[in-house]
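Every protein chain of the complex appears in place save one, which is left out.
Labels for the chains are A and B, by order of writing; each one numbers its residues from 1.
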Amino acid sequence: MAILEIKHLSKYFGGVIAVEGFDLLLEEGRIEAIIGPNGAGKTTIFNLITGIYPPSEGEIFMDGHKLTGLQTYKISGLGISRTFQNIRLFPDNTVIDNVSTACHQQANYGILEGFIYSPRRIREEKEIRKHSLRLLEIAGLADRAQENARNLPYGHQRRLEIARALALNPKLLLLDEPAAGMNPEESQQLMVLIRDIKKEFNLTVLLIEHHMEVVMELSDYITVIDFGKTIAKGTPQEVQSNQKVVEAYLGIGE
Amino acid sequence: MTIYTQGILFLTSINLISVLGLSLLTGFTGSFCFGQAGFMAIGAYVSAMLAKFLSVPIPIALVCGSLAGGLISIPIGIPTLKLKGDYFAIATLGFAEAVRLVIENLQQFTGGSRGLPSIPTIKNPMGVVILGIIAFWLVRNYISSRHGRNCIAIREDEIAAQSIAINTNRYKLISFIINGMLAGLSGGLLAHYVGFIQPSMFGIPKSTELIIMVIFGGLHSVTGAALAVIILTSLPELLRAAAVWRLVLYGAMVIFIMIVRPGGLVGSWELNWPSFEKLRCWINYHIIKKSQE
Partner (left out) sequence: MILQQIINGISIGAVYAMIAVGYSLVYSVMNFSNFAHGEVLMLGAYAGFFAMTSLGLPLGLSIGLAMLGGGIIAVTIEKIGYSRLRKRQASSLYFMITAMGFSVFLQNFAIVTIGPNFRSYPDVFPITPYLLGNIAIGRLDVVIFLITIIALSLLTWFIYGTKIGTAIRATSYNPKVASLMGINPDLVIAIVFFLAGATAGLGGVLFGIKYTVYAWMGVLTIKAFIAAVVGGLGSLPGAVLGAFVLGITETFAAGYVSSSFRDLFSFALMVIIIVLRPGGLLGTVTQEKA
């Protein structure tokens, strides 16, 4: 069953073609990747999926729901979580609060209960705390729960962002360059983390990445973009040997 | 209790209630509100006119003033909160100025720029102090709740907040309404303390003064804001002579704080049970030490 369906997606910024004619059929339970040179339009696609701005053309469906035109918070509420290319954490918030804030599934108490400590609130806050610590453990950050997020080293920040994204209990996880700035060892740990959470939380993952080993090892299927247009699609082996891809990248390969 | 002490208690509590709203709206939700005085004016005039002309008992008049402040936030907030912070700041400023202009021009009802005298007053400050403490407790609770976390998320990074399913416009509006109600209450209390109100009491200087208190106390702490209110309300009474220089100093301090210590007085520290416990232990320890000497 296709969890994400993108049909003929295009985005123009004035005269600039950011994305043109992008198609994707993402089956449930797969890990797929979008790769391409810098500025090719990959993050724009993520932004379009999550509703940061509307597409100029095309439609996006998730589980049959039409996403195009919905506001970002509604789309996140439907089960799509993402991380950001430039890391968007809540810097002056603690590590655990970064995750707790996203624990909407565990909490339902209303605005009025925000003013008093009702039994329901106390109960739900306990749940939230439990769930947050669990996620921090998975991300290897439980011992730093009370630190301010801005004080974490870079690699830890990326993992915190993933932990936060998981707190929403998503069906689809969009990761925007999760391995950026990581050394080979950290990239390995990241790959293990992604595989683990995919299994444990039954996720479908769509990945943007420049680290080629990460992409080739993790992905079931890859779409290659250049200048906003799709230039190749296929399994990792097919894509690696595709002449157009090699040309577009010219020397990428780590 | 001297009139002087009474005055300090009244003014501190009145300012505190208003600043609590601002702390939530600007400090924790990140929406820079430059028009607090406008909401206070609405609360003040609604409450004062109800009590004076319609003989409404003061508590009910205050509730009405508070509700008025909250209600007016809705049409102001809906179009402006979804825009960038600058627009909201200037829009709230414009709102406050508009309120002042309207009050000045409705002379038959409001007394215009000459003001509204002979408002029924509250004699005992303790009720107001208790109101202030209750308001502090309520706001403190809200901020430590999941709603408070959502507000903080909006302040820290609105796009990230949306991507974790927070309806940012709704939460900003809620903070705005809560602020409107608190400011309206504060304005009403001011009216029933002084017994006289005029539009010039609710101008840009008032709004600025309140924002400065939030900044001093720390944009990330309600306790800090409360401390700042206490210090900055009592201090000017002692520094009457240097009154004109006070604002120059405030301006310099705001710049200094923003550059050096944006956390203000206390950073993110909040009054909570662990620190009470620590304080209690510390006191006990020293009492025991003293008794052993």
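Worth pointing out:
One rule holds for everything that comes next: a contact is a pair of C-beta atoms (placed from the backbone, for glycine too) under 8 Å apart; a residue touches a chain by one contact, two chains touch by 3 or more.
From a predicted model like this one, the values you see are computed outputs, not experimental measurements.
The missing chain, though absent from the display, is touched by one residue of B:Leu9, B:Ala89, B:Met181 or B:Val229; that residue is B:Ala89. Residue B:Leu101 is the one among B:Ile60, B:Leu101 or B:Ile130 that touches the chain not shown.
Residue in contact with the omitted chain (choice from B:Ile3, B:Leu54, B:Val244 or B:Ile288): B:Val244. Of the residues in chain B, those that touch the hidden partner chain are 26, 30, 32, 34, 79-80, 83-87, 89-91, 93-95, 97-98, 101-102, 104-105, 155-156, 159, 163, 204, 208, 211-212, 215, 219, 244-245, 247-248, 250-255, 257-259, 262.
Convention: only the chains that are shown with their structure count from here on.
Note: centroid distance chain A to chain B, computed from Cα atoms, is 40 Å. Residue ranges of chain A in contact with chain B, taken from their complex: 50, 52, 71-74, 76-77, 81-82, 84, 88-93, 97, 100-104, 107, 109, 111, 113-117, 121, 124-125, 128, 164-165, 167-168. Considering their complex, residues 138, 141-142, 145-150, 152-153, 156-157, 159-168, 174, 220, 268 of chain B touch chain A.
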